[in-house]
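Yeah, one chain of the complex is gone here, protein chain that is, but the others are all in their spots.
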Amino acid sequence: MVTIKDSVHDHIGVEGVAADLLDTPALQRLRRIRQLGTVGLVYPSANHTRFEHSLGVYHLADAALSELGIAGARAERLRAAAILHDVGHTPFSHNVESLVARRTGRMHDEVEDLLEEGDVARALTLHDIAPDAVAELIAGGGEFGQLISGELDVDRMDYLVRDAHHTGVPYGTIDAGRLVRELRFLDGRLVLAAGNVQTAESLLVARSLMNPVVYNHHVARISKAMLRRASERLLEVGATTAAELRRMDDAGLLVALRECSETAVFARRLDTRSLYKRAIWAELRDVPDDVLDADHGVLREHEREIASRAGVDPDAVILDVPDRPRMSESTSRVVVNGEVRALESQSTLVTALRRASHEQWRLGVYAPEEETEAVGRAAEATIGLDLDALVVDVHKGVNTTLDEF
Amino acid sequence: MVTIKDSVHDHIGVEGVAADLLDTPALQRLRRIRQLGTVGLVYPSANHTRFEHSLGVYHLADAALSELGIAGARAERLRAAAILHDVGHTPFSHNVESLVARRTGRMHDEVEDLLEEGDVARALTLHDIAPDAVAELIAGGGEFGQLISGELDVDRMDYLVRDAHHTGVPYGTIDAGRLVRELRFLDGRLVLAAGNVQTAESLLVARSLMNPVVYNHHVARISKAMLRRASERLLEVGATTAAELRRMDDAGLLVALRECSETAVFARRLDTRSLYKRAIWAELRDVPDDVLDADHGVLREHEREIASRAGVDPDAVILDVPDRPRMSESTSRVVVNGEVRALESQSTLVTALRRASHEQWRLGVYAPEEETEAVGRAAEATIGLDLDALVVDVHKGVNTTLDEF
Amino acid sequence: MVTIKDSVHDHIGVEGVAADLLDTPALQRLRRIRQLGTVGLVYPSANHTRFEHSLGVYHLADAALSELGIAGARAERLRAAAILHDVGHTPFSHNVESLVARRTGRMHDEVEDLLEEGDVARALTLHDIAPDAVAELIAGGGEFGQLISGELDVDRMDYLVRDAHHTGVPYGTIDAGRLVRELRFLDGRLVLAAGNVQTAESLLVARSLMNPVVYNHHVARISKAMLRRASERLLEVGATTAAELRRMDDAGLLVALRECSETAVFARRLDTRSLYKRAIWAELRDVPDDVLDADHGVLREHEREIASRAGVDPDAVILDVPDRPRMSESTSRVVVNGEVRALESQSTLVTALRRASHEQWRLGVYAPEEETEAVGRAAEATIGLDLDALVVDVHKGVNTTLDEF
Partner (left out) sequence: MVTIKDSVHDHIGVEGVAADLLDTPALQRLRRIRQLGTVGLVYPSANHTRFEHSLGVYHLADAALSELGIAGARAERLRAAAILHDVGHTPFSHNVESLVARRTGRMHDEVEDLLEEGDVARALTLHDIAPDAVAELIAGGGEFGQLISGELDVDRMDYLVRDAHHTGVPYGTIDAGRLVRELRFLDGRLVLAAGNVQTAESLLVARSLMNPVVYNHHVARISKAMLRRASERLLEVGATTAAELRRMDDAGLLVALRECSETAVFARRLDTRSLYKRAIWAELRDVPDDVLDADHGVLREHEREIASRAGVDPDAVILDVPDRPRMSESTSRVVVNGEVRALESQSTLVTALRRASHEQWRLGVYAPEEETEAVGRAAEATIGLDLDALVVDVHKGVNTTLDEF
C-alpha cells in the first residue's frame, strides 16, 4: 500500500489496481492540470490539481464501498473508476472542455479510448478489469456508476470541500464523512438513509454559496472565456488539433498560446492578468430566448456583428452565454418515512435554491477596458438587450452578489 | 495590553476599560458557564464558555469599530458593552433564562443592576463610562447598540463560528472577517456595503443549518427541558431564590440540584445522561393555536393533566413548546443599487429559510423511556394532537432532519 | 454503532463493549472533569474534558489494533481499557491526584476497585471481559498495555493534539495518523517501524514545546497549587474524605471548597482569578537536594516555617516542588537498520530535550501579591536559596521561556 499525504483527507492509502494506475502517464498528467482552471486569478491559493482531487475521490469511494459492504471485483472496478474519473480532462479543466468536445465528440467523462490504450489498459488488464466497464462507470452508468457520477456522487463531496479549502472561502464545508457514511443502495438506487434530509440539503447549499463567489465569479468567467477564445483561435489557425489539445496539460496550452502569433496577445493578457472587462452583465430574464438557445456558430456570428458595429477587432468581443441553470442535486434521493423520495419533494430549500440559481445566472459580454462602452452599446443592439438598465448593472452593482476581489 | 490566545480568533489583544473589566468577578464567572448549556450531551467537545465568547465578541466589535472609523469615548463604551454583553446570563446560558426572567423580570441582556454595582461599576467609572449607557447598548439601544444586539451584530458572528468549531459541525462557517469589514452606518442604521447580499444570506444559512443539528437537536431540547424543570422545582421548594439562581454558575446549580431531595433524581439523570425520551414530537401545523399561545401556567396545568391521565408522577411529564419561529436576520439591511434595502426584499433564500424554520419547529413531550407510550397517548388527548401520525413521527423519523448522535 | 462527532477526530464510531461502557456513570462523570484542570485560567478555550479525550484514545487504539492486525477478544479488552483509561481521575485531572493518592494509595491509573463494581463491571461481564485484566492494561501491564500506557501510547497521541487544538497553541501538532500507522509489535515490545526516528522525535518535541507554555505555565502551576492546598485543607477539617474527593467531579469540588469556611477564601480566589504570585521561581541547579528529595510532610513543615518567619498566615505560603524532570518518551523503541533500538540511542534531539526539560524545571513559592517580598526572603532563608539572583529572576524574567498571558 502506498500512503499519500493529502491536505484535505490527511493520509490516503492507495492499493490494488489504484496503486498501479497511480504511476501511469495518464494519471500523472493530472498533476499539471489545475482543478479550477483560471479561478486562481481570483483566489491566489486555488492552485490545487485534478491529481489530488482524483486521490480524494478514490478515498471517499473506498470509504463508501466499505460502508455499503461492497467488496471484491465489483469494488475494485469502482475504485479504478474513482481514481480515473477525471483522466479525460482538458487543460485548465472545464475551461476548454466544450471547445474540444465540439470537435472530438468527447466530454471529459467520455474516456473509453483513453482507457483502452497504453499503461492504463495494461494496469486494468493486469487486475482483470475490463476498460470499457470502467469507462461506463465514469460516465455514470452501470450498477454503481451513480457513486462516481450522480446526484450523490463522491466527486462532488470531494470537490466542494477541496475547493473551499484551497480558495479559503468558508462556504463549501459539507460533512463529507457523514454523507459517505449514510449512503445506501435501495432497489438499485443510491440514496441517503433516513434522517438525512438536511445532510442532502447541505450539498445544495454549499454549491449554491460557492457558485457566485468561486465557480462563477465574474473574473473567473472572463478569464475562462478569454482562454477558450484563444484556444479556439489556436485550432482555427491549425497550430494544434483538438485531439492534441485534449491531451495537453496546462503548461503545454499556455506555451502554445504564447508561441502562436494569433494568440500571443491573449496569452500575454492572461499571464499579466490584464483581463477584459464586462461590457454587459445581464440577468436571465433580460436575455431573449433565441440567444439562450443559440448554438456556438450563431454566438460567434453575434460576436462578429457586435465587433463590426462597435468598430473594433473581432477578438475584442467575447459573448459568454452559460447553459440555463440546473441543479442535479435536487433529485438526490433520501429515505423518509421508510420510502425513497426525491429531495426536491421534501425540501423547501431546494425550490429556493433553484430560484436563486436562476437569479445568479448572468450573460456576459467582455471587451478590453477601453472598448467596453462601444461594445456594450453594439451588443445591446445586436442581441436585443436593454442597455440603459445594464450599464447601471455593471457599474453600480445592481443585484450583484459577487465578491469583487 | 493583555494578549489572550483564543482557539477561534488566535490572539486577542484586550486593553483600556475592557482589560479592567476582565478581572471583575462578574466576567470571571462566565468562565464557568457553558456557552451551549446541555448541548455537550450531544456534542462532547462543546464545552466552550461564555467567557471565551465574550472575548470573541469584544474582538470583532473592536475590528468593526476600526473599520467604521469610530474612536474615542464612543468606541470605548461600545467595547465595554461588547465584553460585558453576556454578564447577565444564568447558569447553562439560555437553559434556565426564561425561568429566572419570569420571577426577576430580567432576561440575560437586562443588566443595569449588575453594571451599577461592585467591581464592574468601579471599572466603568474609572474610565468615565456611565453604567446605564453600557446597559442600554447591551440591550441593543443607543446609536450603536445594533452592533452588539441586532440583525447584523458581532455576537452572532462570533457564536456561529465558535459553536461550529467546538461542536465539530461544519455548517456554521460564515466569513466573519468579511462581514466585519463590510459593515457601514447609513442614516443611523447598521448595514452591509454594496455587493453583500450573499454575505448577509450566509448568516441566515448558517443559523438555519445549525438549528436542527445543534441548537434544537432533540437531545439538547430534552436535557434543557429537564434542567429547567428541575430548577423550577428548586425554586418551588425554596431551596434557592430566582435572584440567587440568576447569579450561580453551572457548578453551583448542578450541586444545588444534587443536594435537594426534590431534584436529586433529575440531577442524577443529567449526570448520567439517562434522559427522558420523546413521547410526542409534533410539527407546527399539528399543534393547536391555544397551545402555541399558552402561557407558562397553562402549560404546567397541561402537564399535570397529562400526568394524571397517564397515571404517572407529575415530574415524569415535560411539555416543551418553543416560541413560534422567527428570523431576525431577515431584516438585515444591505446596500443594493445605492439604496438600503431589507435583505428579505432582495433574497429568495430568506423566504425559503423562513419556511424551513417553520418546518423544523417541533413541540415535544418528554417522559422516562418506559412511560413514553402512556404519556404520548395522554398528551394527545389533553392538548388535541393526532397521535397516530405522531407515533410514526417519533419512531420512524418522518420528516426528521435531526442528527441522531 | 454509536457515531459521535469529535472536534479533533471528526466522527468516532463506538461499538461493542465500548458502546455499553459509554453509558455508565463512571464514564459520564468524565464529561464534568476538565482535561487540563486550571489551565483554562491561562487559555480560556481549554475547557475540554476527560470524556472527549477518552473517546479520542479509544478511537486511536481501535485504529492501532486494526493496523496491528489484532482482533477478537484481545482487541475488545484493549478497547475497553482505552475508553476506561481515565476513569480513575480525580476532579481537575492531575491537580489533586497526588493528594488523593497519598491517602487512598491509588493514582489515576489504579482502578481495579472502580472496574469491579456497578455498571462498569456489569458491562464488562456482559462481554466476557475480566475487570482485573482491563485494570492491568490501564496500568500499562499485560501484553498490550503499552498501547494504553507506555512510551508510545495512544493516550499521549490524543492529548498532545487535543490540548493544542483547545488551547490554540500551535506546538502540539504531531502526526497522530502516521504514528498509529507505524506501530509494530516485535518480540512483545511496541515499536515504530523503520524510517520513523523523526516520527518518534516529533512526540518528544511536541511535549517539550507544550510543557512550558501550557502544562507548566506559571499561572497554571500557581492555580493548581492553590487548588491542591485548598483541597488538602478540606480533607484536614474533615469536610470530606479522600475516597469521596476521588469520585467528585469539578463542580462538586468547587462547591465543596466554597461551602467550607476554611477554604472559602481559596475558592473565591480561584473563582475570580485573584491568584497568588511568585515569590520564588528557582531553577533546578539552585535548589538543594534535600528540598528536591523532601516528602510532602517535610515540605509542609517548610511552608509553616516560611510563613512564621515572614509573619504571614500559613495559608499564605505555597511551596511547589515538582518531581525531577523525566522523559519517558526517550525510551521509545524504533526499528533502525533492522534492529529495535531505544530512541535515545539514535537521536541527538533526545539528549537536548532532556537537558531542556532540566532547564525548564522550576521550583515555585507562591503568596498573595502583597506578601511576595516577605515570603520570598523567608523562603530563601528557610530552604537555602540565593534570593538576590531569584528576585531578579522573578521580576525581570531571567531565562524565562514562559508565555506571560
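First chain written, first letter: the chains are A, B and C, and each begins at residue 1.
Everything that follows uses one rule, which is that a contact is a pair of C-beta atoms (placed from the backbone, for glycine too) under 8 Å apart; a residue touches a chain by one contact, two chains touch by 3 or more.
Owing to the predicted nature of the structure, the values given are computational and were not obtained by experimental measurement.
Student: Which residue from C:36, C:82, C:209 or C:282 sits in contact with the chain not drawn here?
Tutor: Reading the full complex, the residue touching the unseen chain is C:209.
Student: Return the single residue from A:166, A:218, A:277 or A:333 that touches the missing chain.
Tutor: Of these options, the touching residue for the absent chain is A:166.
Student: Touching the absent chain in the whole complex: find that residue among C:3, C:104 or C:173.
Tutor: C:173
Student: Considering the entire assembly, which residues of chain C contact the chain that has been omitted?
Tutor: Looking at chain C, the ones touching the missing chain are residues 169-171, 173-175, 194-198, 201-202, 205, 209, 212-213, 336-338, 346, 348-349, 351-353, 355-356, 359, 392, 396-404.
Student: Take the complete complex as the reference. Which residues in chain B touch the chain that isn't displayed?
Tutor: On the chain B side, contact with the omitted chain comes from 3, 10-11, 177-178, 181.
Student: Can you list, in ascending order, the chain A residues touching the missing chain?
Tutor: Touch with the absent chain occurs at residues 2-8, 10, 23-25, 28-29, 31-32, 34, 40-41, 43-45, 47-49, 51-52, 55, 165-169, 249-252, 254-255, 258, 271-273, 405.
The rule is short, and it goes like this: only the chains that are shown with their structure count from here on.
Student: Which other chains touch chain B while also touching chain C?
Tutor: Touching chain B as well as chain C, we find A.
Student: Taking each chain's centre as the mean of its C-alpha atoms, give the chain farthest from chain C.
Tutor: It is A.
Student: How far is the middle of chain A from the middle of chain B, if each middle is the mean of its Cα atoms, in Å?
Tutor: A distance of 40 Å separates the two centres.
Student: I need the residues of chain A touching at least two other chains; which ones are they?
Tutor: Residue numbers touching two or more other chains: none in chain A.
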